[in-house]
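Excluded from the complex is one protein chain; the other protein chains are retained at their positions.
After this line comes subunit A, so read on.
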Amino acid sequence: MPAEAAISGSMRPQPYRVTEVLRELDDVVTLRLAAEDRAPLPFRPGQFNMLYAFATGEIPVSISGDPSRPDELLHTVRRVGAVSSALAQLERGAVLGLRGPFGSHWPVETERGRHLLFVAGGLGLAPLRPAICRALARRADYAGITLVLGARSPREILYAWQLAGWAAAGAMKIHVCVDHAGPEWGGPVGVVTSQFPRALDGIAPDRVSAFLCGPEIMMRHGCGDLEHLGIHPERMWISMERNMKCATGLCGHCQFGADFVCRDGPVFRYRRVRRPLGIREV
């Protein structure tokens, strides 16, 4: 037995190199990462990594790339606080620290034969993108795929280039709405839930499995509205966001009722979190 024990090795990051920086929006970048001296990191759609900016700190960031391409490890980061700003300023060739992947995943594989409804608010499309990629790769497994996306304004639509490609390929239906827009916008204006009746037109609600990611208030109202439209709470999933320090269920920060968001989430079946979601400040 050693007289000296290493303190929790699960807290120590591994070095990763930024191989490409994609400018997505004014304050949003996507970092493409490659492991230094190790094999690509397999992950499941909806999982996240802890990204460490040297001498600044560490934050949880969802993996936003295609799970069939773990060699192209993508993370989309918005400049909000000190760590996300430091990450967003990294240039190609820079090295950061990474721990992961952590957490639960979008269960698209178990929803075969059903109509998949993805609902994203703003940056919420980033954690959903791996699930959409996975579903599109096995398009024949599903009755249909629909994406409803809400953004603050037309210039804040994330991955707009990819949405155009997905729409052109015809494998999924896409409904985009914005909170406010100028005259150049020809699409609908309103909250994302206002698009549900149109998006679900002609689809039997008992055949729909829904995956929602965005601001908590959007997911709460979104799930409530979808339930009202006949989608079962067992067939809806959301991705929760809470303060996280360890990502291993040991620091206590991300507790949401009896759940640790880092370990039991971030993807939760709506039925499991419906009650605490409806209570203020849980």
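Worth a mention:
The rule is short, and it goes like this: contacts are C-beta pairs under 8 Å (C-beta built on N, C-alpha and C of every residue); 3 or more make two chains touch, one makes a residue touch a chain; residues count from 1.
Everything below uses one rule, namely that contacts and distances are computed from a predicted model.
Missing chain, UniProt name from the options "4Fe-4S dicluster domain-containing protein", "Carbon monoxide dehydrogenase large chain", "CDP-Glycerol:Poly(Glycerophosphate) glycerophosphotransferase" or "Heme peroxidase": "4Fe-4S dicluster domain-containing protein".
In the complete assembly, the contact with the undisplayed chain comes from A:His253, out of A:Arg112, A:Lys173 or A:His253.
Residue positions on subunit A in contact with the hidden chain: 1-15, 36, 54-58, 80-81, 93, 95-97, 241-243, 245-246, 248-253, 255, 257-258, 260, 263, 276, 279-282, in rising order.
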